[in-house]
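The structure follows.
All protein chains but one are shown in place.
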Amino acid sequence: MMTLLEEFRAWLSAALPEWAAYLIAGIVGIFVVLGFVLTLVIVFIWYERRLLGRFQIRLGPNRLGPEGIFQPIATALKILIKEDVVPEKADRVVHWLAPIVVFVPVLMVFAVIPLSQGAILADLNVGVLYLVAVGSVSAVGIYMAGWGSNNKYALIAAMRTVAQIVSYELPVVLSLLGVVLMVGSLSMTKTVEAQVVPFIVMQPLGFLIFFLGALAEMNRCPFDLLEADSEIVAGYHTEYSGMKFAMFYLGEYGHALAYACIITTLFLGGWRGPVLPPFLWFLIKVVAVFSLIVWLRATLPRLRVDQLMAFAWKGLFPMALINIFVVAVEMLWLVDISRWLVVATNIVLAVVLILAWSRLFVLGRGRVEV
Amino acid sequence: MEIEGHEPALSAWNIDVLEGKRIEELRVASQQPIADPDNWLGAELRRNILLTTVDYAVNWARSRSIFPLMFGLACCAFEMIATAASRFDIARFGMDIFRWSPRQADLMIVAGTITWKMAPAVKLIYEQMAEPKWVIAMGACAISGGTFRESYSVVPGLNRIVPVDVYVPGCPPRPEGLIHGIRLIHRKIMSESIGKR
Amino acid sequence: MFDIIFWLLALTAVVAALGVLVMRDVFRAALSMILLFLVVAGIYVTLYADFLAVVQVLIYVGAISILIVVAVMLTQDVWRGSPPGKFRFTAFLVALAFLVVLGWGIVGTNWLMSDELPKQPTVAGIGAGLFGEGGYVLAVEIAGVLLVAAIIGAIALMREK
Amino acid sequence: MKFERYGIGVLKGMAVTFRHLFRPPITVQYPEEKLVLSRRLRGCELVWYPEKCTGCATCAKNCPQGNIEIVTHVGNQNNYMVDKFEVDTGRCMFCGLCVESCPYEALAMGLCYEGAKYRRRDLVMAKEALAISDSRKPSAYARPTIEASLPKQSLLVYWDRTDGGQKLSLFPLSKKRGRGV
Amino acid sequence: MTVGLVHYLLLSGVLFSIGLYGVLAKRNVVVILMCVEIMLNATNVALVALSRYVVPALLTGQIFAVFVILVAAAEVAVGIAIVFAIYRKRQSVNINDFDLMKW
Amino acid sequence: MHDFGYVGILLVVALFFALTTLLLPVTLRILGIVPRRSSAAKNSTYECGMSTIGKSWVQYNFRYYFFAVLFVVLDVLVVLLFPWAVGLRELGLTGLVVVFVLLVMLAVAYVYAWFKGALEWK
Partner (left out) sequence: MTLKTEPFILNVGPQHPSTHGVFRMRVTLDGEVVVDLEPVIGYLHRGIEKLAESRTYTQIIPLTDRLDYLASMTNNFGYVLAVEKLGGIKVPERAEYLRIIMAELMRISSHLMAVGFFLNDLGAMMTPVLYMWREREKIMDLFEMVCGQRLTYNYMRVGGVSQDIPDEFLPALKRFIDEMPRFIDEYEQLLSQNEILLVRTKGVGVLPRETAINIGASGPVLRASGVKWDIRKADPYSIYDRFDFEVPVGSTGDCYDRYWVRIQEMRQSVRIVAQAVKQLPAGEICVKVKQPLRLPAGEVYGHVEAPKGELGFYLVSDGSIAPYRLHIRPPTLINLTALRDMVIGWKIADLIVIFGSIDVCLGEIDR
């Protein structure tokens, strides 16, 4: 099936030379996607502030425009015209490059996300892996920011990035493997099409692991160690001001949006849904996932870095291993009998594993002899 | 502004001595209050249309999303937090993103008694804030030393070390009082012009 | 179009690789290396190896570079931790000689080129090649053993006696 | 430490926050709606009755920080005429000891709490600024006689009731919205 | 001349030589490790290019590249482990300090 | 390969976007809208209002280097499984057995690491 973009290109190339059609189609598509992303990011910033306010029995920004919807715009404009301080001791080049390295991959993720039926920029054959791969680049940016600032708090945050990648990348990749096993392809559109039953039902454990891993990768509560403001002030962007800080800020919300989109696509059935138009379904699901993230943020304290690692390595990783193996076996023999049998076994598996692990696994006390 | 340390010089004693020296220097240097930056109050601005529009946009953005720098020093800090808490919620003014890093903050709310020992830190953090920046002196102590003005260890007023834009009296001021002060800051920002700089 | 992209990528790759050598700051050298990895991924894309490209980013940028950065932290005074060594002249000669021989070999060889279009998609093909019957199953298992050995070896090495 | 509770603790906590989502926010939209404050409020000013004051300076004596400056001269009925009555509200800690000690009830705490100023010198209140006027009402701190005339304080304790409590509603914002600044 | 196999192989050769020079000349073990990675990458480029131009219908070259990546990972892991082990003994990552005979 | 072309264009656009947003304040500064007043104190490192003691680029003690090593190796193994996952149906039992052996080996390494205490933060 052709994507909308390809159709558009085919339509264009009737009139234009091949390369021009290609370029124009690409740029138009990209601007549609970018427009979607940036609007949604701005809306999300507002939405989170308001929702967090309501969770905390207060109002949140409500004065600029109807219900304060213009608040993020004012904030963005203000940050834009704020002075930009680069500390003298910092590594200037790295300090300047870091925001770009954080921000660009976030935008790149959206290349493979089907916003609606056929509305995908590039339906890559390796879409699912592409997501993880691109996602891991922005961690390098965070690391650069932390190191380049030449600030001890930022340095600690940078090192925590390493800890986080090291622990969460594996469970995330493994849980994605579960999805791929069920789809039989790495393409994102195929993934959506394969979800007659959303994968959150098909493999709840995989979803849980992926969700937790995603929380860690986008530095959200309870894994927001990189900017744990009660510990290390502002984390890796302690020394950033002005537009560069805004870039991190946008990047953070862009990340959240990206992961909300990914979770929607991979586990919630993407744009599929009855009655409403596909794009609306997609939007609703994304907002729902994001609300869940905000809800977690409003409730939970954060883990310590070694506990985070222990949790990932001793908890999520073995669970994910068992999960993919079971899923593989199911896909070979069980799924042909009945899809619902798979659902049932997987739910049982999830419950059993969670119960077992809660009993078995011990988070370290964390004291180190010095 | 750095204590360069090669290992032996890094003893706690040496650090203390260096910091003490800095306190004394600051103390000597700040015997007189800094004049209030208030000349805009009377002045009538003459600006052209373009400048006015740009000014308006700039000031609109600046005044409506101030990131406050939390600078709680003493009792007043708790009224400052009360201002941020649910009942008074300065998030309504777009101030819900509290920054602890001076790089990202616009408004320093100094709430509480400033001692001479703390004064270098206050000054340094003020200086590390990125432009444009504003300062509120909250509470009697920050305005004038308040209750402890006679004391040997207290700075008699924040305006000895940094210029203060708005004074909020009270001991501590009520949260409403602080919000009122913030609204004064808003008004001040709205009257600023980029042409003047 | 394709040519331009290739030359761009090739140039960046060489510059990035030279950057690793030239920079005294080990951290910047590591960043330069990461850039090289990314560019190599781009080169894979031009060679129709999409799966490899993604794996390149995932493994090299996401994992190996992280490990190297961890090791960078062991350097004392990272910002001037990579001074040129004693044998740089000899090394330069050796490398140059190697390059000349290699280049001569490459240019001189008459490559048997095939005009077929490359196989797409690659993932399933690689899967079949790695795990299918008649594929490199044994090699995969050996590689698995190697990796396990690497883990065990690394842990044994790093543990304190 | 084991995760013995299978994550139930986390879910319980989340239930609490979720419940709060459907409680009315306790926020007062300050510049537009104002809380009725305590009748004994010690606001950030003092209220002085020029005609009641005898210039005895008991208040100045009782002020812990000597914050009240009184200069008097002897008038023609052998009384004191107050030349200067100055309080530095930028320094006063509003402890109320001066008010409590005034034998003639000529000094009271003010009800004002919005005292922010741009200039330090504006905070020093002289005779005229201190004197009672329509806009400057005394509070009932240590003045039980005027207590009854002041409105009742709105209390958060009665937050789900409308009598004597702060009024709250689930969607307060759509109804009342202030300008940006 | 359009870009073809030779270009890719030359690029790979250049990268390989750069890596080689680094391995021989550098003194910081971590940098040496980086240079080894560069060399491995160069080989991979050659492998994939050969696969693309010589046997496009088969994916042998790419499969080989996968194996190279596998080995590279193992190599880095062990390499870093050695660096750590030596660092623990010598408090340094400078190769001049690694007087292996004195271990 | 068309799709990767779009990704490439997106990369260029994204880079361009990021660069312009970063350079916008620089332009605005020249126009005088963004203020700039730098001083030695402003450009000094922030550390809670105190001066930095010693240097900030320090040798940082990772106590999780075991995890890092383990991660690299396991990550490679896991990524290797993706082609198998895609072709699961075609590869059938053979593939499953191969992967099972791989997973067992992986588990062995993992369990070894666990028992050797590599999964403890020491």
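A, B, C, D, E and F are the chain letters, set down in written order, and residue numbers restart from 1 in every chain.
Just so we're on the same page, a contact is a pair of C-beta atoms (placed from the backbone, for glycine too) under 8 Å apart; a residue touches a chain by one contact, two chains touch by 3 or more.
Since this is a predicted model, take the numbers as computed values, not measurements.
In the complete complex, the hidden chain is touched by one of B:26, B:58 or B:73, namely B:73. Although one chain is not drawn, the whole complex shows that of A:136, A:164, A:299 or A:346 it is A:299 that touches it. For the chain missing from the display, the contacting residue among B:63, B:86, B:144 or B:159 is B:86, taking the whole complex into account.
Take chain D: the residues that touch the chain left off the picture are 1, 3, 5, 7-10, 12-13, 15-17, 20, 26, 37-42, 62, 64, 93-97, 100-101, 109, 139, 141-142, 144, 147, 152-153, 155-158, 164.
For chain B, the list of residues touching the undisplayed chain reads 10, 12, 15, 70-75, 77-79, 81-82, 85-87, 100, 112-113, 115, 117-118, 121, 125, 147-148, 150-154, 171-172, 174. Against the chain not displayed here, chain A makes contact via residues 52, 55-58, 152-153, 156, 159-160, 221-222, 224-225, 228-233, 297-307, 363, 365-370.
Please note the rule applied: only the chains that are shown with their structure count from here on.
Shared contact partners of chain B and chain C comprise A, F. Chain centres here are C-alpha means, and the one lying farthest from chain C is D.
By number of C-beta pairs in contact, C-E leads over the other of C-E and B-F. Chain C and chain F, compared by their mean Cα positions, are separated by 17 Å. Chain centres here are Cα means. That of chain B falls 24 Å from that of chain D. Across the assembly, chain C contributes 48, 50-51, 55, 58-59, 62-64, 66-67, 70, 73-76, 79, 122-123, 126, 130, 143, 147, 150-151, 154-155, 158 as residues in contact with two or more other chains. Under the contact definition stated at the top, the residues of chain B that touch 2 or more other chains are 2, 58, 60, 64, 86-87, 89, 92-93, 101, 103, 128, 130-132. Per the contact rule defined earlier, chains pair up in contact as A-B, A-C, A-D, A-F, B-D, B-F, C-E, C-F, E-F. Contacts from chain A toward chain D in the complex involve residues 53-59, 62-64, 66-67, 295-296, 298-300, 315, 354-355, 357-359, 361-363, 365. Chain C makes touch with chain F in their complex at residues 5, 45, 48, 50-51, 55, 58-59, 62-64, 66-67, 70, 73-79, 123-124, 126-128, 130-133, 137, 140-141, 143-145, 147-148, 150-152, 154-155, 158-159.
Chain F makes touch with chain B in their complex at residues 32-33, 35-37, 39-42, 44-46, 48-55.
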